[in-house]
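== subunit A ==
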Amino acid sequence: MTDKCQGNGGKDIYLPEMATIKKVEPLTEMEMLFDIALDSGEELGHMPGQFAEISLPGIGEAPISISSSPTTKGMFQMGIRKVGNLTNHLHNLKPGDKVGIRGPFGTSFPVDTAMKGKDILFIAGGIGLVPLRSAIHYVLANRDDYGHVYILFGTKTPADRLYLEELEEWGSRNDITFMETVDKGDSDWKGSQGVITTLMQPATSVDPKSTVQVGMDVSGNMPGLDLVPKNTVALICGPPIMYKFVLIELKKLGVPFENVYISLERLMKCGVGKCGHCQINGLYACQDGAVMKYSDVIDVKEAI
Partner candidate 1 sequence: MSVKKLDKKALNSWVESLVAGQKVFGVQAKGERFAFAELTDASALRLDYDVTMLPPKKYFLPQREDLLTFKRSGGHESVIECDPFVLLGVHPYDFVAIRQMDAIFEKDNDDIHYKARRNAATIVVCDVQNASENVFAGCMNGAVVEDGYDVLITGIGKDYLLDAGTEKGEALLHGVGAPDARAEDMAERSKVWEANKAALKKHELKCAPADLPKLLGSSEEHPVWAEKAEGCFSCGSCNLVCPTCYCFDVQDEIDWNMDSGRRYRCWDGCMLTNFATVTGNHNFRPKVEDRYRHRYYRKGKYIPEKIGEISCVGCGRCITACVAKIANPVEIYNRLLEGK
Partner candidate 2 sequence: MSQAIDINVHHVTRVEGHGNIVVRAKDGTVEKVQWQVPEAPRFFEAMVRGRTWDEIQPITCRICGICSISHSLASVRTTEAAMGIVPTEQTNKLRLLAHCSEQMQSHSLHVGYLVAPDLLGVKSVVPLVSTHLDVVKTIIRIHRVANRWSDLIAGRTTHPLTLVPGGFPIPFNENDLRELKKTIVETTVPDLKAVADVVLSVADKLPAFERPTEYISVSTPDYYSFYDGDIVSTDTDERVPTSEFERVVNEYVVPQSTAKYCKWHRDSFAVGALARFNNNADQLLPLATSIAGKFGLKKGNCNPYMNNVAQIVEMVQVCEHTLQLIDEVLTAGLKTEPRKVEVKAGTGVGCVEAPRGILFHKYTYDEKGICTGANICIPTNENHANIQKDFEALVPQFIDRGQDELTLLLEMLVRSYDPCISCSAHYLDVKFV
(Lines give C-alpha, C1' and ligand atoms only; values in the text may rest on other atoms or scores of the structure.)
Protein backbone atom coordinates (compact mmCIF):
# COMPACT_ATOMS: atom_id res chain seq x y z
CA MET A 1 0.00 0.00 0.00
CA THR A 2 2.73 2.44 0.92
CA ASP A 3 4.89 1.80 -2.10
CA LYS A 4 6.63 5.05 -2.86
CA CYS A 5 5.83 6.15 -6.34
CA GLN A 6 8.68 7.70 -8.23
CA GLY A 7 8.53 10.37 -10.86
CA ASN A 8 8.77 9.55 -14.51
CA GLY A 9 12.34 8.49 -13.96
CA GLY A 10 13.36 11.67 -15.71
CA LYS A 11 16.09 14.00 -14.63
CA ASP A 12 15.42 16.28 -11.70
CA ILE A 13 15.66 19.76 -13.13
CA TYR A 14 16.41 21.18 -9.68
CA LEU A 15 19.25 18.84 -8.80
CA PRO A 16 22.70 20.41 -9.17
CA GLU A 17 25.77 18.56 -10.39
CA MET A 18 28.86 18.76 -8.23
CA ALA A 19 31.70 20.85 -9.55
CA THR A 20 35.09 21.93 -8.25
CA ILE A 21 36.68 25.35 -8.13
CA LYS A 22 39.97 25.11 -9.99
CA LYS A 23 41.22 28.63 -9.71
CA VAL A 24 40.13 31.97 -8.30
CA GLU A 25 41.40 35.30 -9.50
CA PRO A 26 40.26 38.69 -8.23
CA LEU A 27 39.16 40.95 -11.05
CA THR A 28 38.40 44.03 -8.98
CA GLU A 29 37.63 44.56 -5.34
CA MET A 30 34.09 43.43 -6.00
CA GLU A 31 34.48 40.84 -8.72
CA MET A 32 36.20 37.50 -8.79
CA LEU A 33 36.81 35.13 -11.67
CA PHE A 34 36.31 31.43 -10.98
CA ASP A 35 37.56 28.53 -13.04
CA ILE A 36 35.15 25.67 -12.46
CA ALA A 37 35.12 22.07 -13.68
CA LEU A 38 32.29 19.58 -13.44
CA ASP A 39 33.21 16.58 -11.30
CA SER A 40 31.78 14.32 -13.99
CA GLY A 41 34.64 15.36 -16.22
CA GLU A 42 32.18 16.44 -18.91
CA GLU A 43 32.21 19.84 -20.56
CA LEU A 44 29.41 22.18 -19.47
CA GLY A 45 28.40 22.38 -23.12
CA HIS A 46 27.22 25.97 -23.16
CA MET A 47 27.04 28.55 -25.92
CA PRO A 48 28.11 32.16 -25.42
CA GLY A 49 25.45 34.17 -23.56
CA GLN A 50 24.05 31.25 -21.62
CA PHE A 51 24.03 31.13 -17.84
CA ALA A 52 24.09 28.43 -15.18
CA GLU A 53 22.74 28.24 -11.65
CA ILE A 54 25.56 28.02 -9.13
CA SER A 55 24.83 27.04 -5.56
CA LEU A 56 26.28 26.41 -2.15
CA PRO A 57 24.24 24.08 0.04
CA GLY A 58 22.54 26.01 2.83
CA ILE A 59 23.35 29.39 1.33
CA GLY A 60 21.40 29.32 -1.90
CA GLU A 61 21.52 29.43 -5.62
CA ALA A 62 21.98 32.18 -8.20
CA PRO A 63 22.06 32.52 -11.97
CA ILE A 64 25.50 33.51 -13.28
CA SER A 65 26.55 33.95 -16.86
CA ILE A 66 29.30 31.83 -18.26
CA SER A 67 32.16 34.09 -18.99
CA SER A 68 34.43 31.73 -20.87
CA SER A 69 34.09 30.59 -24.41
CA PRO A 70 33.00 27.05 -25.22
CA THR A 71 36.24 26.88 -27.16
CA THR A 72 38.06 26.78 -23.82
CA LYS A 73 38.01 23.15 -22.75
CA GLY A 74 38.30 21.35 -19.44
CA MET A 75 36.66 24.07 -17.38
CA PHE A 76 34.40 27.08 -17.62
CA GLN A 77 34.62 30.48 -16.03
CA MET A 78 32.26 32.68 -14.07
CA GLY A 79 32.93 36.27 -13.12
CA ILE A 80 31.02 37.02 -9.97
CA ARG A 81 30.30 40.26 -8.19
CA LYS A 82 29.84 40.07 -4.46
CA VAL A 83 26.53 41.63 -3.63
CA GLY A 84 24.72 39.33 -1.24
CA ASN A 85 24.59 36.09 0.66
CA LEU A 86 25.61 33.59 -1.96
CA THR A 87 28.06 35.76 -3.82
CA ASN A 88 29.78 36.75 -0.57
CA HIS A 89 30.26 33.11 0.32
CA LEU A 90 31.48 32.29 -3.18
CA HIS A 91 34.16 34.91 -2.82
CA ASN A 92 35.52 33.00 0.18
CA LEU A 93 36.03 29.80 -1.80
CA LYS A 94 39.42 28.37 -2.58
CA PRO A 95 40.61 25.99 -5.26
CA GLY A 96 39.37 22.52 -4.47
CA ASP A 97 36.11 23.72 -2.90
CA LYS A 98 32.85 22.34 -4.24
CA VAL A 99 29.88 24.11 -5.73
CA GLY A 100 26.63 22.91 -7.29
CA ILE A 101 25.96 23.67 -10.93
CA ARG A 102 22.74 23.43 -12.95
CA GLY A 103 22.65 24.34 -16.57
CA PRO A 104 23.56 25.71 -18.96
CA PHE A 105 20.25 27.51 -19.37
CA GLY A 106 18.75 30.14 -21.60
CA THR A 107 19.35 31.44 -25.06
CA SER A 108 22.71 32.36 -26.50
CA PHE A 109 24.22 34.89 -28.85
CA PRO A 110 23.91 33.70 -32.47
CA VAL A 111 27.66 33.25 -32.90
CA ASP A 112 27.26 30.43 -35.40
CA THR A 113 24.30 31.81 -37.30
CA ALA A 114 23.20 35.42 -37.57
CA MET A 115 26.62 36.76 -36.60
CA LYS A 116 28.59 34.77 -39.14
CA GLY A 117 30.19 36.98 -41.74
CA LYS A 118 28.92 40.15 -40.12
CA ASP A 119 30.68 43.08 -38.49
CA ILE A 120 30.30 42.68 -34.77
CA LEU A 121 29.77 45.45 -32.25
CA PHE A 122 30.11 44.41 -28.60
CA ILE A 123 28.85 46.97 -26.11
CA ALA A 124 29.52 46.10 -22.48
CA GLY A 125 28.70 48.14 -19.40
CA GLY A 126 30.48 47.20 -16.19
CA ILE A 127 29.90 43.62 -15.19
CA GLY A 128 27.97 43.20 -18.42
CA LEU A 129 31.34 42.34 -19.90
CA VAL A 130 31.19 39.01 -18.08
CA PRO A 131 28.56 37.38 -20.31
CA LEU A 132 29.79 39.18 -23.41
CA ARG A 133 33.32 37.94 -22.83
CA SER A 134 32.21 34.43 -23.70
CA ALA A 135 31.04 35.61 -27.12
CA ILE A 136 34.10 37.83 -27.56
CA HIS A 137 36.41 34.89 -26.97
CA TYR A 138 34.38 32.75 -29.27
CA VAL A 139 34.55 35.35 -32.02
CA LEU A 140 38.27 35.88 -31.50
CA ALA A 141 38.85 32.13 -31.57
CA ASN A 142 37.07 31.97 -34.90
CA ARG A 143 38.19 35.37 -36.05
CA ASP A 144 38.02 34.61 -39.77
CA ASP A 145 34.31 33.89 -39.64
CA TYR A 146 33.44 37.51 -38.88
CA GLY A 147 33.95 40.95 -40.38
CA HIS A 148 35.13 43.94 -38.42
CA VAL A 149 34.97 43.50 -34.67
CA TYR A 150 34.41 46.42 -32.30
CA ILE A 151 34.51 46.03 -28.54
CA LEU A 152 33.16 48.98 -26.54
CA PHE A 153 33.53 48.84 -22.79
CA GLY A 154 32.44 51.35 -20.19
CA THR A 155 32.67 51.34 -16.40
CA LYS A 156 31.88 53.79 -13.63
CA THR A 157 35.50 54.26 -12.53
CA PRO A 158 38.88 52.83 -13.51
CA ALA A 159 38.69 50.60 -10.43
CA ASP A 160 35.67 48.83 -11.90
CA ARG A 161 37.52 47.64 -14.99
CA LEU A 162 37.61 43.87 -15.34
CA TYR A 163 39.95 41.43 -17.05
CA LEU A 164 42.75 44.00 -17.21
CA GLU A 165 45.21 41.80 -19.08
CA GLU A 166 42.65 40.96 -21.66
CA LEU A 167 41.68 44.58 -22.10
CA GLU A 168 45.28 45.35 -22.79
CA GLU A 169 45.57 42.49 -25.21
CA TRP A 170 42.43 43.57 -27.06
CA GLY A 171 43.72 47.10 -27.22
CA SER A 172 46.93 45.97 -28.84
CA ARG A 173 45.35 43.75 -31.43
CA ASN A 174 45.17 44.93 -34.96
CA ASP A 175 42.32 42.73 -36.09
CA ILE A 176 39.77 44.33 -33.77
CA THR A 177 38.87 47.80 -32.58
CA PHE A 178 38.74 48.13 -28.82
CA MET A 179 37.53 51.31 -27.13
CA GLU A 180 37.01 52.11 -23.52
CA THR A 181 35.60 54.84 -21.35
CA VAL A 182 34.92 55.48 -17.67
CA ASP A 183 32.17 57.68 -16.30
CA LYS A 184 34.65 59.39 -14.08
CA GLY A 185 38.40 58.95 -14.25
CA ASP A 186 41.06 59.50 -11.64
CA SER A 187 44.46 61.18 -11.84
CA ASP A 188 46.01 58.07 -13.41
CA TRP A 189 43.32 57.67 -16.03
CA LYS A 190 44.51 58.73 -19.45
CA GLY A 191 41.64 57.33 -21.48
CA SER A 192 38.21 58.57 -22.39
CA GLN A 193 35.75 59.91 -19.87
CA GLY A 194 32.00 59.82 -20.21
CA VAL A 195 29.20 57.30 -20.49
CA ILE A 196 29.48 54.49 -22.97
CA THR A 197 27.49 56.21 -25.68
CA THR A 198 30.38 58.63 -26.09
CA LEU A 199 32.20 55.73 -27.72
CA MET A 200 29.44 55.24 -30.22
CA GLN A 201 30.29 58.10 -32.55
CA PRO A 202 30.62 57.41 -36.26
CA ALA A 203 34.23 57.72 -37.35
CA THR A 204 33.45 60.70 -39.55
CA SER A 205 31.87 62.73 -36.77
CA VAL A 206 34.97 62.59 -34.63
CA ASP A 207 37.10 65.67 -34.97
CA PRO A 208 40.72 64.53 -34.48
CA LYS A 209 41.65 67.97 -33.21
CA SER A 210 38.92 68.00 -30.60
CA THR A 211 40.21 68.44 -27.09
CA VAL A 212 37.44 66.21 -25.82
CA GLN A 213 38.94 62.84 -26.33
CA VAL A 214 35.90 61.02 -27.44
CA GLY A 215 36.06 57.39 -28.41
CA MET A 216 39.72 57.01 -27.71
CA ASP A 217 41.05 53.52 -27.17
CA VAL A 218 43.66 52.75 -24.53
CA SER A 219 46.54 53.23 -26.88
CA GLY A 220 45.36 56.72 -27.69
CA ASN A 221 43.89 55.90 -31.09
CA MET A 222 40.52 57.33 -31.76
CA PRO A 223 38.98 55.48 -34.58
CA GLY A 224 35.28 56.07 -34.01
CA LEU A 225 32.82 53.57 -35.46
CA ASP A 226 33.16 52.90 -39.15
CA LEU A 227 30.09 50.75 -39.58
CA VAL A 228 28.11 49.30 -42.41
CA PRO A 229 24.99 49.43 -40.30
CA LYS A 230 22.98 46.80 -42.18
CA ASN A 231 25.88 44.39 -41.99
CA THR A 232 26.48 44.91 -38.27
CA VAL A 233 25.33 42.73 -35.41
CA ALA A 234 25.35 44.45 -32.00
CA LEU A 235 25.57 42.57 -28.69
CA ILE A 236 24.72 44.58 -25.59
CA CYS A 237 24.99 43.79 -21.92
CA GLY A 238 25.04 46.13 -18.97
CA PRO A 239 22.98 47.66 -16.20
CA PRO A 240 19.26 48.24 -16.91
CA ILE A 241 19.74 51.99 -17.33
CA MET A 242 22.36 51.58 -20.07
CA TYR A 243 20.14 49.89 -22.63
CA LYS A 244 17.85 52.80 -23.23
CA PHE A 245 20.64 55.16 -24.23
CA VAL A 246 22.69 52.66 -26.18
CA LEU A 247 19.63 51.73 -28.21
CA ILE A 248 18.93 55.35 -29.09
CA GLU A 249 22.49 55.66 -30.31
CA LEU A 250 22.28 52.44 -32.31
CA LYS A 251 19.18 53.73 -33.98
CA LYS A 252 21.01 56.89 -34.92
CA LEU A 253 23.82 54.79 -36.33
CA GLY A 254 21.27 52.89 -38.36
CA VAL A 255 21.87 49.40 -37.02
CA PRO A 256 18.62 47.52 -37.62
CA PHE A 257 17.01 46.26 -34.42
CA GLU A 258 16.78 42.75 -35.90
CA ASN A 259 20.56 42.76 -35.57
CA VAL A 260 20.68 43.86 -31.96
CA TYR A 261 20.96 41.30 -29.16
CA ILE A 262 20.57 42.20 -25.52
CA SER A 263 20.99 40.18 -22.35
CA LEU A 264 18.51 40.97 -19.60
CA GLU A 265 18.79 40.32 -15.89
CA ARG A 266 15.77 39.32 -13.84
CA LEU A 267 15.13 37.60 -10.54
CA MET A 268 15.34 33.87 -11.18
CA LYS A 269 14.55 31.07 -8.78
CA CYS A 270 14.38 27.98 -10.96
CA GLY A 271 16.09 28.86 -14.23
CA VAL A 272 13.88 26.39 -16.06
CA GLY A 273 10.70 28.29 -16.84
CA LYS A 274 8.56 27.34 -13.86
CA CYS A 275 8.87 29.70 -10.93
CA GLY A 276 7.50 32.78 -12.69
CA HIS A 277 9.94 35.29 -11.22
CA CYS A 278 11.85 36.23 -14.36
CA GLN A 279 8.81 36.96 -16.47
CA ILE A 280 9.07 39.99 -18.70
CA ASN A 281 5.47 40.36 -19.71
CA GLY A 282 4.83 37.08 -21.51
CA LEU A 283 8.48 36.12 -21.87
CA TYR A 284 10.58 34.11 -19.47
CA ALA A 285 14.05 35.60 -19.14
CA CYS A 286 15.39 32.13 -18.38
CA GLN A 287 13.85 30.43 -21.41
CA ASP A 288 13.27 33.15 -23.98
CA GLY A 289 16.38 34.94 -22.70
CA ALA A 290 18.54 36.01 -21.08
CA VAL A 291 19.74 36.83 -24.63
CA MET A 292 16.96 38.34 -26.70
CA LYS A 293 16.77 39.87 -30.11
CA TYR A 294 15.80 43.48 -29.55
CA SER A 295 13.30 43.58 -32.38
CA ASP A 296 11.43 40.75 -30.62
CA VAL A 297 11.02 42.68 -27.42
CA ILE A 298 10.72 46.21 -28.71
CA ASP A 299 6.99 46.18 -27.95
CA VAL A 300 7.34 44.33 -24.69
CA LYS A 301 6.45 46.95 -22.12
CA GLU A 302 8.59 45.70 -19.27
CA ALA A 303 11.69 44.62 -21.19
CA ILE A 304 13.72 47.82 -21.04
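The working rule: a contact is a pair of C-beta atoms (placed from the backbone, for glycine too) under 8 Å apart; a residue touches a chain by one contact, two chains touch by 3 or more; residues count from 1.
Candidate selection criterion: all candidates are chains of the complex that A comes from, given by their letters.
The structure displayed is predicted, hence computed values, not measured ones.
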### Message
If you apply the contact cut-off given up top, which option from 1 or 2 ends up touching subunit A in the complex?
### Response
1
### Task
Spell out the residues on subunit A that touch candidate 1 in their complex, using ranges where they run on.
1-8, 10-16, 18, 55-61, 83-84, 87, 98, 100, 240, 265-267, 269-270, 272-277, 279-282, 287, 301-302
